[in-house]
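Only a single protein chain was left out; the remaining protein chains are all shown in position.
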Amino acid sequence: MKFIPNSAIKDTMLKEMGINDIEELFSDIPKKIGIKKLDMPKGLSQQDTEQRLRGIANKNKSFYDGVSFLGGGIKPHYIPSVVKSIISRAEFYTAYTPYQSEASQGFLQAMFEYQSMIAELTGMDISNCSLYGGFTALAEAALMCTRISRKKTFVIPQNISWEKKSILNNYAKGPGIEVKEVSYDVKTGKIDLEELKKHVDENTSGIYIENPNFFGVFEDKVDEISGIVKDTGSLFVVGIDPISLGVTKSPGEYGADIVIGEGRSFGNPMDFGGSSLGIFACKKEYLRQMPGRIIGITKDADDKRAFCMAFQTREQHIRRGRATSNICTNEGLCALAAVSYLSWLGGNGLEELSRINFEKGQKLAESIELLDGFEGMFSGVHFNEFVIKCSNDVNKVNKKLLKKDIQGGLVLDTWHPELKNCMLFGITERHADADIERLVSALKEVSHV
Amino acid sequence: MKFIPNSAIKDTMLKEMGINDIEELFSDIPKKIGIKKLDMPKGLSQQDTEQRLRGIANKNKSFYDGVSFLGGGIKPHYIPSVVKSIISRAEFYTAYTPYQSEASQGFLQAMFEYQSMIAELTGMDISNCSLYGGFTALAEAALMCTRISRKKTFVIPQNISWEKKSILNNYAKGPGIEVKEVSYDVKTGKIDLEELKKHVDENTSGIYIENPNFFGVFEDKVDEISGIVKDTGSLFVVGIDPISLGVTKSPGEYGADIVIGEGRSFGNPMDFGGSSLGIFACKKEYLRQMPGRIIGITKDADDKRAFCMAFQTREQHIRRGRATSNICTNEGLCALAAVSYLSWLGGNGLEELSRINFEKGQKLAESIELLDGFEGMFSGVHFNEFVIKCSNDVNKVNKKLLKKDIQGGLVLDTWHPELKNCMLFGITERHADADIERLVSALKEVSHV
Amino acid sequence: MYRSAVYDEPLLNELVSSKKEKIKPLGILPDSLKRNEKINIPDIDETQVVRHFHHLSQMNYGIDSGIYPLGSCTMKYNPKICGEIASWDGFAGTNPYQDVSTIQGNLQVMFELERMLCEITGMDYFSLQPAAGAQGEFLGMLLTRAYHEFNKDFERNEIILPDTSHGTNPASAAMAGYKLVEISSAKEGTVDLDVLEKTLSEKTACFMLTNPNTLGIFESEILEISKIVHDTGALLYYDGANMNAIMGKVRPGDMGFDIVHLNLHKTFATPHGGGGPGSGPVGVKMKLEKFLPVPRVCKNKKDYFFDYNAPESIGKIKGHYGNFSVLLKAYVYILMMGRDGLRESSEIAVLNSNYMKKKLLDSGRYELPYKELRKHEFVLSCEKLKQEKNVRALDVAKRLLDYGFHPPTIYFPLIVKEALMIEPTESESKEDLDRYVDALIKISDEKPEIVKNAPGNTPVKRVDDVGATKKPILTWNMI
Partner (left out) sequence: MYRSAVYDEPLLNELVSSKKEKIKPLGILPDSLKRNEKINIPDIDETQVVRHFHHLSQMNYGIDSGIYPLGSCTMKYNPKICGEIASWDGFAGTNPYQDVSTIQGNLQVMFELERMLCEITGMDYFSLQPAAGAQGEFLGMLLTRAYHEFNKDFERNEIILPDTSHGTNPASAAMAGYKLVEISSAKEGTVDLDVLEKTLSEKTACFMLTNPNTLGIFESEILEISKIVHDTGALLYYDGANMNAIMGKVRPGDMGFDIVHLNLHKTFATPHGGGGPGSGPVGVKMKLEKFLPVPRVCKNKKDYFFDYNAPESIGKIKGHYGNFSVLLKAYVYILMMGRDGLRESSEIAVLNSNYMKKKLLDSGRYELPYKELRKHEFVLSCEKLKQEKNVRALDVAKRLLDYGFHPPTIYFPLIVKEALMIEPTESESKEDLDRYVDALIKISDEKPEIVKNAPGNTPVKRVDDVGATKKPILTWNMI
């Protein structure tokens, strides 16, 4: 049998054990519920499996089969071959969580480097070595604010993704945290500061903003917001798009206590929304309340530098019900991709990448806004995503684009009824100028019909 | 600069060396011929390079974009992921020829295993660890026959590929070997034994046959041929399709002295005809006349088993002009793919694979021969290739198939004028029954028009 | 003889020093957001990046390096083909927000995987969204809450768990706001029915169980357990991280469980990647369907679509649809194994485990508290070694590294003293099992100094884990 070496010699083994029938090993299963076989087909050979999956893959259209301008956070970024080759090294790819540090120095050091880079990027003192994704990272941040402050209201702006809110609300249920939403300014797309002030009080555990926010717009009143947070004695949580940090200030510089974000774009594929990487960094005073795993430096018996998991006493396998999170498996390989990617890119490369994304975002927005029937929705400065309002039915526009193998912007009105006929466009360094032209000329055509 | 770490600090290094300008290091190049720059574009980024190459790849149609029944020796075989993952291990992929055995035990052992398996397959005592390809392997065999026998006529049948003959003739020039061609029986497709007898004499260094031959037909009179060879005191060289050996006798069993073949189908891609792997095995008495590299077992200073290159005194880097071949770089990684592939397949797997190829070959031939306008050309038993004669213009048939994304058989008349309107079909385990049906129904259609 | 590779590999910032540098601020940005200094990440040539991680990799042990019988972790071989297929552009290059007509392949995978998991577990529906086992548990707890609230049963705020339960179980239940009630095991190592019965009440929301439990023992009284739990109106939760023991033999759904989570990255052949990404799908019985996260993948005639129309749904637990590549690998694996392959893998996993257990017990060096018959794993105690030579489970574990083997899980479950929790899985050969057993026996005979000073063949000697907490150095800036 495939992948089961002892299949061929099981009778010999049973004999050696003095057992007649393998069923004896399952004699503790009540007869009543034991089954004879599963109702599914027999297995396929590897060749047939590959063939079958080729057929299934062909029912998809990937980024390479057309061009896509979907915003909403997941966009195609270039993944260097080096990253793929590093994360497919079997020593990494097939390892478990590094419980035995002596046999895991390689992965541990890589994770330590990951933490160091994330701390550097976010302007925080420390970082854990990944959470499930950027969305749950916000939820974990909210829980952590309550653990630290013992207060139970968490304030978020309306201009974040509905999915994130839904997840946050689910995580908030346990400790009974109330999540308050602050509306945004419909002209700028930025959080409404007056509203924010109204929503915070002595019960506020933390305040969250995103930079850039879900509409791609930068929240530039960060010093004022930081002031409001400090005034209420709560914690300042900032969500980031890590690629924007090459040219924008790190949240640490404007007073953030906790920085979270989605790190998939660092060397991981879009993966239909999988392969997510939750970035979680904070000030060092909050270390013992942090969720997730953290790698640290220590010594071995010869006093040589060695790496190991640190502060495990916060974790579920030791503290069980009183752990700072239930995280066991995290997103190790995605973090490894991120650290390889950042090593490959370097500080200069990240800055350049950041600029390119910024510029492409400006260029695409300008090109679309020049067209009849499309206008920019928000005046705030944006990164590589932005909202456009169409004078026509936005779903029809998208269907027509699709016929030309173009995937247009993300339609927003399902979750943001106030944004009827609006689309969220996104672009990255992977889009060529020709792609922009292709979209623009297609939009010209379809808007008339 | 990319891939050039010291680019950034070259001035520091020059200074340390007491040099002002890097041009000083090139002062020994006569001014007259030194150039300022190459006439080619500036370099592309990795992302742009990938993009550009995607465009170029899209101008090809690969096996996955349709279905192909091309015979002629290169056909799609299944390559298990395991093989790809093994040969991409950087320790193998980025190593040089194992000159320093202490740092190359891994590759050396793998090559030793490769040699062992090839010897097993071919029924020979020993094997080298690869030549450039099956075609040059024949040429090297001819040279070796002359080295051993000191005679200068090498006899080949007409039913082998024209390319192989051309290469053989080029290699034969140096030692002045005369290559004699023996015609084949136009009914069976097999070598004409009477003709063969006429062509051999006391000057014959070696006689070559192929099993199956270029037309896919098995030479079954191997014992007679072997007898003829022994009678002339020359050497018996047999060319094989290694996949057929799972069910057919090894040439060693019918008296071959040297066995050659193309091993690409063991785990290597079609690669447009590249990634070739020359199989070369022989009896051990000819060891010192063998071309190419051979790995052997020896001991280390602690008397532990160790692997190293053996009989290097035959080789160009030691014997220079009197070496048994000029081989330095061979096809190491293709041999590694082959040994991984065979390990994965195992003896049972190879037998099964062989059977499947045999059966598919029979099935395809029977299906086509049933059609009006197509008939089998040769009566000899064939493996997974065979020749079909069309009543229509074969090139037109192929063009029409191509419109249906089917690549028909290989047209033979350019190199075999006697085979007008004949095509060489090929099939492997990768072809599904549905593929056969697709071809057959297409052939039905196109033959009418 | 075995020895790990050793490199004195510097940290990336030691490899190439980088200095604080001003950057040209981006004009269009508001001043409050303009970055002034270049990100302080070293600029390293690709050639050096490759070597750095190459060296690091060789100082890491994976399942491809050798046997890795970490109990409760199911470190089995992961067919290479799964990873290869998951890396195809046609899958990895898709965006979750694409028009549904352009992602029919992905939806088919999810739809069919859900059916496969239902068949394997005997459940009615699955959500593929959770990113790992622990998140699956958390989702299970949210579903539990939704269920009771829907039934206006607001007083149920307790979760009962056995003392052998995996750490994530209490952690997840607590995160969902539940009070935990831990019950101690019977002398057989299984659930003590009497204790359970006494603990159950109208406050009980759910009883969380692993079966086979973390001792590797099958809870034979599972039908009785199910009955008394349901009789009090509580739900029964199955921690199915370790389905490896029972595929094709018995199903949680048939045992009476209402909610199940699986670890696709254990039983279903996704490599752990040093700790993820994983996938922890949650299966439920009919009565809980309506609470499952959105969206669900459905099919109308020929097309698949996402169904968001679920008013009682708890909403979302993770972005998008889960870790898709892991779902895909599981799908490929199940297709390849088929019904017979899955069954065979469970049979041999159990055979291997009992084979090792017997050999080790026969050696007389280690003890096996509780019942004899085990499933895919078994937990030995080194208590005797500790008493006799002061050699502890940790020492044995570290010494195994010198033999080139990954140690078992140690000190878990908590009810076994000096526990060695061994799960060989089906993908190990008899030769490797024998060599492992031999090593364990040899170690028990070795001089205590040797064992306590182990390991010596690894890139570093024994690591002082506690040191990392005493003086935290968690980034290179803290060195």
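Order of writing sets the chain letters: A, B and C. Residues in each chain are counted from 1.
Just so we're on the same page, a residue touches a chain if its C-beta (ideal position, glycine included) is under 8 Å from a C-beta of that chain, and two chains touch if they have at least 3 such contacts.
Treat the numbers as computed from the prediction; the structure is a model and nothing was measured.
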Of B:N159, B:T204 or B:S276, the residue touching the omitted chain is B:S276
What residues on chain A make contact with the chain left out of this view?
2-5, 80-82, 84-85, 90
Omitted-chain footprint on chain C covers residues 1-8, 15, 45-48, 50-51, 54-55, 58, 64-66, 77, 79-80, 404, 427-429, 431
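Convention: only the chains that are shown with their structure count from here on.
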Please identify the chain with the largest separation between its CA centroid and the CA centroid of chain A.
B
Roughly how far is chain A from chain C, going centre to centre by Cα mean, in whole Å?
21
How far is the middle of chain B from the middle of chain C, if each middle is the mean of its Cα atoms, in Å?
46
Could you tell me which residues belong to chain B and also touch two or more other chains?
80-81, 85, 90
Per-residue overlap in chain C, given as positions that touch at least 2 other chains
43-44, 46, 50, 54, 79, 81, 83
